[in-house]
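Structure first, commentary second.
A single protein chain has been omitted; all remaining protein chains appear in their positions.
Moving on to chain A:
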Amino acid sequence: MFEALSHLALQQYWWIIISVLGGALVFLMFVQGGQTLIYQVGKDKDERTMLINALGRKWEFTFTTLVTFGGAFFASFPLFYSTSFGGAYWAWMVLLFAFIIQAVSYEFRSRPGNVFGARTYETFLFINGLVGTFLLGVVVASFFTGSQFSLSDMNEMSWHSPFRGLELLLNVHNLTLGIAVFFLARTLGLLYFLNSIEDENIEKRIRKQLWYNAVPFLVFFLTFIIWLMFREGYALNPETGEIFMQDNKYFLNLIQMPVVLILFLAAVVLVLYGVFISLFKKSSAGIWFTGSGSFLAVFSLFLVAGFNNTAFYPSTIDMQSSLTIMKASSSHFTLTVMSYVSLMVPFVAAYIWFTWRAINKKKISKDELSSGESHFY
């Protein structure tokens, strides 16, 4: 059935899948956000153990989604993979190290004989939460602000900044998204704790912290968005295949793709509603609203970056090297194969949902810690 689709339709289908994975990844970054709050929300050893165990049951989903996001990008848009990963070497390497240290921390933290002590592993979790969210936001912002690369006629990449990706940190617009993602992850982390832990003291502290994180998130996110609406963007002339600068390109994309605009506005409403009911209605379901809002916000931003004749990975120094989804994609054949594979995604989502419910149906409480039946971090 996918064979019959045009190459362009497959490219668009895969850009949607990449956008879905990107959205899911940011939602699941509640794990990273939560990791940066262990000491602010948990004031004694038992409380911190509860927090870490609440996250410890979910961290692998985030990790796996990141790996799958990378793999799917590689399979469907390999020219992006070779250009960005090879070019922005240090940005990706720092991000990578932040995830290597996370993966062992849960398992090793409370084990006897762990050499470096629990505090070291908690610091690893903090670094992962800070660097993982912030840097990912910065790199994704470069989908709009551009990077310094050029491609040869054999599509071999040269990167023209000696800082190999770290130069992205010098762009203030990039930083606003990085900081916004960091505070969003913390907000989501708080809402997840609220949803999965039963403890009065912890709840009180969560609601207080929610103010300190949701407000900065909104400030930085809105700054990023408003700036984005006003900046010129990298547009593709579909007739000639040339890339040119267009004023208010990203604003135009929202207007010209009303469905995306509606999704984006719905996203903002959902994010705010989730925070609102957690602050004022004492509800513990905020994670589902703010979470799905975050998913939709990222999803629609990815569509703005890649659809409507836009270069999703622009080059600031050699504009014609900029990557569009058409230029960067795999062959028709490979995208077809991968499209069949994508049919598994709903099935995967279903069993994740099913097991999530089975594991989370009982909230984590102090009683559970002492039961000794389950595995504990």
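Observations on the model:
We take it that contacts are C-beta pairs under 8 Å (C-beta built on N, C-alpha and C of every residue); 3 or more make two chains touch, one makes a residue touch a chain; residues count from 1.
As a working rule, contacts and distances are computed from a predicted model.
Not every chain of the complex appears here, and the one that does not is recorded in UniProt as "Cytochrome bd-I ubiquinol oxidase subunit 1 apoprotein", selected from "Spermidine/putrescine import ATP-binding protein PotA", "Heme exporter protein C", "Phosphate transport system permease protein PstA" or "Cytochrome bd-I ubiquinol oxidase subunit 1 apoprotein". The residue touching the chain not shown here, chosen from A:9, A:100, A:215 or A:255, is A:100. Of the options A:42, A:87 or A:178, the residue whose C-beta touches the omitted chain is A:87. Residues of chain A in contact with the chain left out of this view: 57-58, 60-61, 63-64, 66-68, 70-72, 74-76, 78-79, 81-87, 89-90, 92-93, 96-97, 99-104, 106-108, 111-116, 153-159, 162, 164, 330-331, 333-334, 337-338, 341-342, 344-345, 348, 351-352, 355, 358-359, 361-362, 371-375.
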